[in-house]
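With one protein chain withheld, the remaining protein chains of the complex are depicted in position.
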Amino acid sequence: MKPEGQGSLISRISRELSNYDYLAAVYALLVIVVTIVGVLTLPFLSYEDGQIYGKHIDRQSPLDPYDRGGTPFNATIVHAQYPENSPTLGYVTAYLTPLSQFFADTTQHLGTTIVAHPGGIIDEILYNTRGLDTVVESSILFVAFAIAAYLFRRGAV
Amino acid sequence: MTGPLYIAGLAVAFAGILVAFYAIMRESDDFHRILLTDLAEILALVLIALVATDLAEALILPGLVVGISELMAVSEVYLVKEGLFRPQYPPLSIEVMDTAPAILTLALVAYGIVLSGFTGGAVAGVGAVFYMMCRGHDERFAVIEAASGYAWALWIAAFFIFMVAPQYWLFAVMTAGGALLLKVAGKMSLVGTMRGGSNE
Amino acid sequence: MIDILLFGIFAGLLLHGIHRKVIARVQGRPGPPVWQEILHTLKFSFKETWIPVTASQALFVAVVLVALGIWTAALFVLLLEGSLLLLFGMYMLHKIVEHGLGLSSGSPYGKFGAIRSVISAASEIPLFATIGAVYLVTGSLMISDILAWQQVHGPLAIAMPPAALAMYLVILSKVHYSPFAIIEAKEIVSGNRTEHFGVWRAGLDVAFALKTFVLLFAFVLIFVGALPFAAVLAVMLVLLLSLSFVCALCPMLSPYDTVTVQSLATGLIAVYIVAFGVIG
Amino acid sequence: MNSLPADIGGPGLYAVEFGDIVNYFTPYTAVLFVFALVFTALAIASRPERQVDIIFGGDGYYTKDIEPAKLGFQRFMAIACGLATLGAVVSGDVFNFTLFTSMVGITNIGIVAAYTNRHVLNAAFQYGIVAMIATVPLFGGAAIILATTGTLSMWELFGPAIAVPLIAKAFLILGVMGEGMAPFYVAKAEITRAPGAPYVLMIHVSSLLLFLRVTEIVLSM
Amino acid sequence: MNELFAIVFGAIALLGAGAAVAERDPFARLIAIGVIAGGVIPFIADRGYLDVATAVALIVPVTTIVILLVCRREAA
Partner (left out) sequence: MNAEFLLGMALLAIGVVAVAFPRDRRYLTRLISLEIPAFGLLLIMLSYDETIALLTFIAVTAIATFVLTRVLERRGEA
């Protein structure tokens, strides 16, 4: 056994890596190296114009940021990945609650509120076409909260 | 338009990642590390936001929730690990803490309910957290937790309505919006109750 | 299929015996007879069997069954010339068996074995270099496609020596008495297998014999190509002899050093592969 | 409906459609799925082991006591971890995969957070920090894939027509490495010292399966 | 937005950011953060998101008060 701080290069590296206080540092170093590669390849990246769920905003609509066309309680054209899997695609997007309808008819500047009250493109994506994402994500919140609450309630042991 | 802007944005984001991770690499204090991970979280969201479609917007919400969840869990582990169970100082009140909470909370919760879903839950949650922070909490922990658990189950049910019986989409969207609001707001407001000593 | 399975088990046990014999001879000892491992397995099959009272009972038993299951499945993947990725997936799952063996018993020696098994996670990393290289060169990960490629271009070991080296390293870290076999070092008794005896030990011996057989067989198929079955066995034997020499001559590394050595080796191989990919 | 693709994982066997997110089984992912299922079942069914400690300098030994409350929590986390792993190995959508991955990361923290041993807790904390910063490459990788290809569905991405940038692939691998801490053996080794074998094992099962899955994804893209 | 206004509000936000970086005193820094918010909210309002602007204007002070709780003890 050699004393601390000496030994071959290999055993010195081993000692550094085996201290878990450096874990985050080692990982950060890895990310930095990969990101530098990313910066170097940046000129070869290009933005794909044929995006799904692209944004097309009608500035004149009273539902300004969330108007994706269509009439309430009827379908709207939404550029989904697999439209055939969602038979009611577009209905949620076009849906308006009576309250929302009232706001839309009377004002110009309450767009977000109106459409977000269930209905609108984000709800279409989050609840319908990509609902599984939301399942997972609310489960994550659930689990994280369970951990925090467990530790908190256990308190000092 | 979006194309060149995207690459420019990506360049700034990458530069930010380099700086932030360099700082993480050099940091040895555990709480400073937590603060820096919060910064990293923002950079992750920038990368998603740059996609600039409706989908990107929808993806930011899960990203955000993952971030706050991990922050909650890890900071609690930190407190336990360091053996910090009581606040260092006695509770303290500023004048605004007596007057502001009711109005602010009312406004935020009402607005949150109108928004519904995640966003509504988060906004209403801020109101609730603020209220509990200022006014102290009573022993409603279990009740809120149970309510939020039922809301979660309700949301899962709504998801399956969408997948199995899409013709009831209206019912599903109302259930989903309401349940998520309740669930997120509930969980977030519980954070507010976790301020005092351990809740035996 | 059953006949090949039985053959694989016996061949694997025999290879283990040969391995021990060669190491002993290199080190100037007489060593056990080559069929010693077969006898061991038979002996354990008829010994009294129970589950330690401290063990996590379901896990204790299930891990043995999982070990048998994954290596049987791996053999069939190999024989059916299925996906290389699937085969390597099975190999990685073996890691879980190692952890589970040690953790389930409650014995401190088993625990140490399991912890060392976690530490030696790096022994799996060279596999990714192998997979990457094979995919890069042949454009497919189906063993049948790889064999077809070698029919045309000659053995892969010549086209891509570092990939073969990586896989050799992987096999080396899994054989008994190897410089990387920190899991079974003698200072922790039998490591993660300490508490498994009787039928359980016999089952494990069978599974590990299959593992040796499958790994050597896979190496031959991937890097040398399709050969007559007798020739395959001969190449496997040569491979095993080389492994035995390495094991006999190299001392065992300290746990963390194995990781560093394996990671560095993988890093070098990865650099070579990337360079190959960029230039070629 | 959609034709199932034949990729590195073998020909598609069965698809489960959730709107835009289509989960599907290939022989490869099916094997991973079954394996995850077996260990989830074990986490549900098996009682934990009782660790025996040797008293050095003598031939005495003692068996550690385990509190039932702690084990209930651990079991819950292990099962959640198993479910997340099941989701991740069959996911057919890059972003959904990353979400399942981060769920695995957070349940892993949960499994070890139950211990009061400071040494184990510290390892859990360090790992938690890595899991948190790993969301940058993880979500970043998925976001770059979406921006440069216009899709997140693996069926589209695995096709020959779409080229996924190298940096996105590297980010994805890095992210999974961080969440599952596959190569970060150090913290994991410390965590392994904790009792509760069926649950601690789940940490290894999940990170290993995630790593196997991301290898397939990255090679196929 | 009118270009002049864009420049003015942008300058306010940048000024706030600069001040937040330069200042050492936590209270001064919190005020600087408030200045950033003052520069940013007009941009939101200009796009027609009045409700969002209102919500942001409500939540930012909440954040400030939360931080203030710790600051006070610092000063004491």
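Letters A, B, C, D and E mark the chains in the order given here, with residues in each chain numbered from 1 onward.
The rule we apply is simple: a contact is a pair of C-beta atoms (placed from the backbone, for glycine too) under 8 Å apart; a residue touches a chain by one contact, two chains touch by 3 or more.
Predicted model, so just to flag it, every value in this text is computed and none were measured.
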Interface partners of the hidden chain - shown chains only, full complex considered: A, B, E
Touch list for chain A against the chain that is not drawn: 55, 57, 65, 112, 116, 120, 122
If you put the missing chain back, which residues of chain E would it touch? 1, 6, 10, 13-14, 17-18, 20-21, 24, 26, 29-30, 33, 36-37, 40, 43-44, 47, 49, 52, 55-56, 59-60, 62-63, 66-67, 69-71, 74
Provide the residue numbers of chain B that touch the chain removed from this figure. 1, 5, 8-9, 12, 15-16, 19-20, 22-23, 29, 31-32, 34-36, 38-39, 42-43, 45-46, 49-50, 52, 56-57, 60-61, 64-65, 67-68, 71-72, 75, 78-79, 82, 84-89, 115, 118-119, 122-123, 125-126, 129, 133, 188, 191-192, 194-195
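Going forward, only the chains that are shown with their structure count from here on.
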Relative to chain C, which chain's C-alpha centre is the most remote? E
Argmin over chains of |mean CA - global mean CA| returns D
Have a look and report which chain pair racks up the highest count of C-beta pairs in contact. A-B
Whole-Å separation of chain centres (CA-atom averages), chain D against chain E: 40
Distance from chain D to chain A - Cα centre to Cα centre, in angstrom: 19
Residues of chain B whose C-beta touches two or more other chains: 6, 10, 17, 21, 24, 33, 51, 55, 59, 62, 66, 69-70, 73, 76-77, 80, 111, 162-163
Check each residue of chain C and list the ones that touch at least two other chains. 259
Kindly provide every pair of chains that touch. A-B, A-C, A-D, A-E, B-D, B-E, C-D
In their shared complex, at which residues does chain D touch chain C? 8-10, 27-28, 31-32, 35, 38-39, 42, 45-54, 63, 182-183, 185-186, 188-189, 192-193, 197-198, 200-201, 204-205, 208, 211-212, 215-216, 219
In the complex of these two chains, what residues of chain D are touching chain A? 1-2, 17-23, 73, 76-77, 80, 84, 87, 93, 95-96, 99-100, 102-103, 106-107, 109-110, 113-114, 116, 122-123, 126-127, 129-130, 133-134, 136-137, 144, 146-153, 156, 165-167, 170-171, 174, 177-178, 184, 186-187, 190
Seen from chain C, its contact residues with chain D in the complex are 53-60, 62, 66, 73, 82-83, 85-86, 89-90, 92-93, 95-96, 99-100, 103-108, 111, 114-115, 118-122, 125, 128, 131-132, 135, 141, 259, 263
